[in-house]
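In this view, the complex is presented without one of its protein chains, the others remaining in place.
Letters A, B and C mark the chains as written, and numbering starts fresh at 1 in each.
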Amino acid sequence: MDARNGSVAVIGAGDFIGSAIARRFAREGYLVVAGRRSADKLEKLKNTIAEEGGRGLVRGLDARREDEVAAFLKAADEAAPLEACIINPGANVNFPILETTERVFRKVWEMACYSGFLAGREAARLMLPRDRGTILFTGATASVRGGVGYAAFASAKFGLRALAQSMARELGPKNIHVAHLVIDAGVDTAFVRERIRARGGEDAVEGLAADQLMNPESIANAYWFLHTQSRDGWTFELDIRPFMEKW
Amino acid sequence: MDARNGSVAVIGAGDFIGSAIARRFAREGYLVVAGRRSADKLEKLKNTIAEEGGRGLVRGLDARREDEVAAFLKAADEAAPLEACIINPGANVNFPILETTERVFRKVWEMACYSGFLAGREAARLMLPRDRGTILFTGATASVRGGVGYAAFASAKFGLRALAQSMARELGPKNIHVAHLVIDAGVDTAFVRERIRARGGEDAVEGLAADQLMNPESIANAYWFLHTQSRDGWTFELDIRPFMEKW
Amino acid sequence: MDARNGSVAVIGAGDFIGSAIARRFAREGYLVVAGRRSADKLEKLKNTIAEEGGRGLVRGLDARREDEVAAFLKAADEAAPLEACIINPGANVNFPILETTERVFRKVWEMACYSGFLAGREAARLMLPRDRGTILFTGATASVRGGVGYAAFASAKFGLRALAQSMARELGPKNIHVAHLVIDAGVDTAFVRERIRARGGEDAVEGLAADQLMNPESIANAYWFLHTQSRDGWTFELDIRPFMEKW
Partner (left out) sequence: MDARNGSVAVIGAGDFIGSAIARRFAREGYLVVAGRRSADKLEKLKNTIAEEGGRGLVRGLDARREDEVAAFLKAADEAAPLEACIINPGANVNFPILETTERVFRKVWEMACYSGFLAGREAARLMLPRDRGTILFTGATASVRGGVGYAAFASAKFGLRALAQSMARELGPKNIHVAHLVIDAGVDTAFVRERIRARGGEDAVEGLAADQLMNPESIANAYWFLHTQSRDGWTFELDIRPFMEKW
């Protein structure tokens, strides 16, 4: 692979979607700078990127701290010009409304929406002087539907989508591509399989069809596609779900 | 008017929409309990309600404080069973994304979304034991569109709409009617007329057609309509705008 | 009741929603002119309107025939100035895509969309010279969601909604109120109860909660509300469903 003189920041580089995106951009030659709360959990990603011949830096990051987010992105930009920022926060919880504490409501918003604002704004600050860049936000079903028990999570995800729309309309004409992906199903993880088992028993897990759950690499392809669109034809929003998913 | 044994709380009883709703429900015989940040500014509303033959209590309220919101609604409910809660927060600001400080982003969310969560949840807590009630949220154009400069405001308003949806789906089957109104234009106020003057000059203001701006009483009618729908045919969402409005 | 010097046309005056709307507007003093395919089936409506002290004319009408629609509305307007036109077409069918014949696809469109275009345009033609009027379109879940098996019906209902939007934006500033109602559940009819029985057995029907199905009169209230909104605060769209409905 040819190394590119550019960095890509992944904020919220979790084990699945975030890691797959980081690896994909690293395989394409970018210097990837990946952050998440627990620095420890990033070692595996760092090693995988290296094994795949890529360049990756990892760093513990509390995405709800303005100073940390600014420093994280600045460091990425100093290592190589920041070309893309992937904002992939996670905070999926489900509570009946009366059991949704103000602490939960606030924390979910901080993790899933406020952190996206900090990262999006700071990325834009670094990209605007160079008149280019891509900022991609990870959404979910809850970004467009407020289901039962999702008062906190959907509120935060709707909020993140609004932020993305507003930024896309302001920054598009300045050559910054802002987009939002609605990931409308479960990724194939131990956690999701366990949840399926809890609902439907062992048979439900064994009965899963091939490709019924999403491979994070398939999702990462969509991020790469958006990043590589030419600016005369940019997408703001797309949804992704497995072929068998009910929607 | 016949007095009803029921109270209606208006949270965010501003000079225009909030006051018109408060007066409307008072004219229908409810005990109206109105709150807003500055207790001083509520005196006029209190007097108007009295002049119109209604019963109104007013109280200073910081809707971002959980304890204050809970106490406010509890007091209303103790005065007479809480039958409706109108959540009418305001926090319309417009800033380019780089000039949107974290303080603004957070404060707008606290005022326009978090306060709605507190009020909605506490109202539900009081209504559920009696298996009845109405909770109405005031939305805006920014509830469904993230326009340029509205990163903070639209993010908060999208978030409030998600909250309302989630609550409607959970509480509907428990006989609590939750609805969301998209107010898609300017109300006829000195401030709005001034903004029109600033953009288009004196001619623009003088050229305003009759009914080109919204009378808060027309908006209040829609809140009353929603409150009085029979439960076999509830509306979750409706939009309101003047006949001449472009949309 | 005081008679008003105005007529209201109901196109698609079926036994349930259409009839309830017709009766409601008749009780408010309008001369109601109701049409549907089979003139025979309108006798009951005519008699009920008379028993309720109202004025109703009924007439067989194939709403897919331009000449018939124009003549029907012209006759209403000549009897008394046309103040409202209610467009309530029906054509709900469900077929797998491969079993959806071109005849079905075309016929459903003619019944549920094209007829609405004819009626909406002809009503506007009569109303515009007087600079006033209300045109209300009945939508359904299928107006906003293309579910499995609804290729024909949803296609027609989406199309009707687009027509309503386009007309609302063009005619609003000319003081014609165009609105669209999304009826998102089953009305309480023998047919709906039979369908519930077929799916869930006798228990499912007996287990229906009070108000779990919609009373057409509740729906008619929403039409009346829209007709009586003042023009400084018009609604384009609202949804209606029973409190227990999943959505």
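List of remarks:
We take it that a contact is a pair of C-beta atoms (placed from the backbone, for glycine too) under 8 Å apart; a residue touches a chain by one contact, two chains touch by 3 or more.
Just so we're clear, the structure is a prediction, and the values are computed from it rather than from any experiment.
The chain we do not see here touches A, C in the full complex. Within the complete assembly, A:Q229 is the residue of A:N5, A:N47, A:T101 or A:Q229 that touches the hidden chain. Within the full complex, the residue among C:V148, C:A190 or C:A210 touching the omitted chain is C:V148. Note that of C:T100, C:T134, C:Q212 or C:Q229, the residue touching the chain absent from this view is C:T100.
As for the chain not pictured, it touches subunit A at residues 169, 172-173, 175, 177, 188, 211-215, 218-219, 221-222, 225, 229-247.
Not every partner is drawn; the one left out touches subunit C at residues 66, 96-98, 100, 102, 105-106, 109, 113-114, 117-118, 120-121, 124-125, 128, 142, 145-152, 154-171.
Quick note on the criterion: only the chains that are shown with their structure count from here on.
Taken as a graph of touching chains, this assembly is arranged as a line, each chain contacting the next along an open chain of partners.
When the CA atoms of subunit B are superposed on those of subunit C, the rotation angle is 180 degrees to the nearest 5.
With centres defined as mean CA coordinates, subunit C is found 31 Å away from subunit B. Among the residues of subunit C, none is found touching two or more other chains.
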